[in-house]
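Of the protein chains in this complex, one is absent; all others appear in place.
Moving on, here comes subunit A:
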């Protein structure tokens, strides 16, 4: 049969198949990229501790930090953007906590070198129960999420042994 509908049917489904094939090839083309080239975090540490207060029974800490990292090795043609964020890792009584203090979207066209000096955190370090943050040791780690144009998402992070740590004060201030 050579009606318009059969032709349309053939074109549409063939087109979709080709699109799917191209997407898979695009995704596969950069497998293993992260293994070969990884950004190195030159510096991520707390610059100035601002306050540790108790609000309504919940502890909240505010601080500012320095960051120096070149993210260029993480980019390739299939990466649309990197979602970069600073994670504070700490342990309280029997609980393991990871919270994001600051984040930034780095698009493929933006400057890939991040140099933050004395930057205030975006999200206060708040623990869900009171009296838990005083005196605790906090590790700051940089993590970033590769968001592709098409394909698999994957994350990478600064190795923990190069991460800086600091102690929260033992008294509210």
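Following the convention adopted for this analysis, a residue touches a chain if its C-beta (ideal position, glycine included) is under 8 Å from a C-beta of that chain, and two chains touch if they have at least 3 such contacts; residues count from 1.
Quick note on the criterion: contacts and distances are computed from a predicted model.
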{"item": "Record-based protein name (UniProt) of the chain missing from this complex, from \"Ribosomal RNA-processing protein 4\", \"Vacuolar protein sorting-associated protein 33B\", \"Signal peptidase complex catalytic subunit SEC11\" or \"Cell cycle control protein\"", "value": "\"Signal peptidase complex catalytic subunit SEC11\""}
{"item": "Among A:37, A:54, A:72 or A:150, residue touching the chain not depicted", "value": "A:150"}
{"item": "Among A:83, A:120 or A:166, residue touching the chain not depicted", "value": "A:83"}
{"item": "Residues from subunit A at the interface with the omitted partner, ascending", "value": "1, 3, 5-6, 9, 23, 27, 80-81, 83, 85, 87, 94-100, 103, 105, 107, 123, 128, 143, 145, 147-153, 155"}
